[in-house]
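Only a single protein chain was left out; the remaining protein chains are all shown in position.
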Amino acid sequence: MIEEGLKNELQKQGVYVTSLQELYNWGRANSVWPLTFGLACCAIEMMAASMSRFDLARFGAEVFRPSPRQADLMIVAGTVTKKMAPLVVRLYNQMPEPKYVIAMGACAISGGPFKQGYNVLKGIDRYLPVDVAIPGCPPRPEALIHAIMTLQEKIRNQKLTGPDRPRHLNAEIEGEYPVPAYGKHDLEPPKNPDVWQPPTMTRT
Amino acid sequence: MPPKSFEVKPKLDESGASIGELLEISMGPHHPSTHGVFRMDVVLDGEKVVKLKPVCGYLHRNHEKIGENISYLASMPYTDRLDYFCSMTNNWAYALTIEKLAGLAVPERAEYIRVIMAELTRLQNHTSLIGFFVHDMGALGTPLMYAFREREKILDLFEEVSGARMMCNYMRFGGVRVDVNDEWIARTKQLVANYGRFLDEFETFLNQNEILLARTQGVSPLTKEQAVNASLTGPLLRAAGVNYDVRKVDKYGIYSRFDFKVPLGEHGDLYDRYMMRVLEMRESIKILNQALRDIPAGPVMDPKAKLRGFRPKPGEVYGRIESPKGELGFYIISDGGPNPYRYRVRPPSFINITILEDMCLGHRVADVIVILGSVDIVLGEVDRCQPI
Partner (left out) sequence: MVSWVPDKKLETLEQIKLRIESALPLTKLDILPNECPAGERSLVVDAGRGLAVAKFLRDDAQLKLDYCSNVTGIDWPEAKIKTKVKKKMLVEGVEKEVEEIVETLRSGHLEVVYHLYSMELKHGPIVLRMRTANRTDQTHLPSLTPVWRGAEFQEREIYDLYGVIFDGHPDLRRILMWDEFVGFPMRRDYVEPDDFEYEPTPHDEVLVEAKKHYPVEAKAEVKPEVKA
């Protein structure tokens, strides 16, 4: 590792020294391509975030891709219904590694205002690993920008080796998750036990 | 079963002999131009559509069931999320229905505020709709950026009075939640004064645009009879030349005081539907100018209106208004309890896609996208929680 002081000195002379890990993560963090994927009201705020006023492009995340094959960030913006959930999982499976998920809004996190509904999934984290969750109904575009910055922070701090290494460098990490099937009343299975377990709380 | 993405089927002539192939594709529910999670099963002969079945329900959020289990007032924020572009008009429709059910009166100033909010909503809805519509035709991004720039200005006004950009939850049975101040009115006046100029600009770019003309004129024409029989409402119906605007027919609120016209189309094709929106915005500006000029001082809530513990007498009621997308109605049955016995939303977008198949038959697959864009659906409403 090169010392901070020397690094600054060199930088003044026009020589930029960095580690491969930093360079690699710097590139990855600043070119996150989200999937064009709106589910409900939150999607409108997602679009507003990419439009003229909030201008997501300043953060390198404005290249919305309609095809999952070209995207590496899924913004679950809106209510995931049980009818839609298998398709969301399928889209996630189709995305190439490394891939990240932002759960945008109360609905994507927990079912939100519609959690009593018989057709509403109580949080996308029952099937997919979520990296960043944004509360709000709907979250403001600034909140989405903040979430993307949080994600960038996460990417920037990932080590390329070790247990915390990025998904695509870790062969043990599941790239595809089982797609739930439509059942008689509910999805089958109603949750993916590898991803989500009901938290146990004991009261003392 | 999740939908298959495509399937090849034999094309048969009358005698049953195979004379080619048909391609059945599933457009959506994840498709950039289905405006949300909407699916169409399209059968194509070459590029021509021979069959189209809309499949919805991917955003069925059980709004009606939830509405039957919570109190009357608690449904108000849920109505915001029906058609999330137009939370103000949704609020109004629901408030109006309950006022009709319980016989409540609305103070004069609140009526004016409601009209101002509804027409501002119409402006921002139509503006963004045109942005999407042109986007669907291939003008990626730019017109939408212009549209959203204007929309943000209106959202700022909403935010100032209600505290929320999109989900305003602003109206109440018997009035509106908070009063607007003079500064707000002055700012709105200024916005309305500038809006005409923005529309001029928009129209200069689009009205005679060669691509727009080629893609819209003569595509998917609708006759008056078809439109009426299929219960189309809103700009879609008027584009087909039927003079029916709930603002004029029911004269709900104080719409009878304003001088405005109902623009009518001739052919019911896509170009007429586009023009209908532009002309309606011009009329909205007229209404806004009058309402902002005449707004009186006074209270904004009926002092007799009771919000908490509200229990209307048994009975049933159907109330409707002209939302930017068409006739938005609420049907409420009260059994005297704190919750409605039946809570039903008549969603204009859902009913407007009833004849989507007829609109698309015989057209190219690329036109299907534009036709869907012209219907202006919002899936929150189609599936009743019930977007783009």
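By letter and in written order, the chains are A and B; residue numbering begins at 1 in each of them.
Everything that follows uses one rule, which is that a contact is a pair of C-beta atoms (placed from the backbone, for glycine too) under 8 Å apart; a residue touches a chain by one contact, two chains touch by 3 or more.
These numbers were taken from a predicted model, which means no experiment stands behind them.
Among B:Leu22, B:Val249 or B:Leu264, only B:Val249 touches the chain that is left out of the view. Checked against the hidden chain, the listed residues B:Ile154, B:Leu199, B:Leu212 or B:Ile351 yield one contact partner: B:Ile351. Considering the full assembly, B:Glu108 is the residue among B:Glu24, B:Glu108 or B:Glu160 that touches the omitted chain. Chain B residues in contact with the hidden partner, per the touch definition given at the top, are 1, 56-57, 60, 62, 64-65, 96, 99-103, 105-108, 111, 228-233, 242, 244, 249-254, 312-320, 327, 329, 331, 333-334, 341-342, 344, 346, 350-351, 353-355, 383-384.
Residues 82-83, 110-111, 115, 118-119, 122-123, 182-186, 190, 197-204 of chain A touch the missing chain (whole complex, contact as defined above).
In the analysis below, only the chains that are shown with their structure count from here on.
By the touch criterion stated above, chain B contacts chain A in their complex at residues 1-2, 29-32, 36-37, 57-63, 65-66, 69, 77-78, 81, 84-85, 144-146, 148-149, 151-152, 165-167, 379-380, 383, 385, 387-388. Put simply, chain A touches chain B in their complex at residues 36-41, 43-45, 47-48, 51-53, 66, 68, 78-79, 81, 83-84, 86-87, 90-91, 113-114, 116-120, 137-138, 140, 179, 182.
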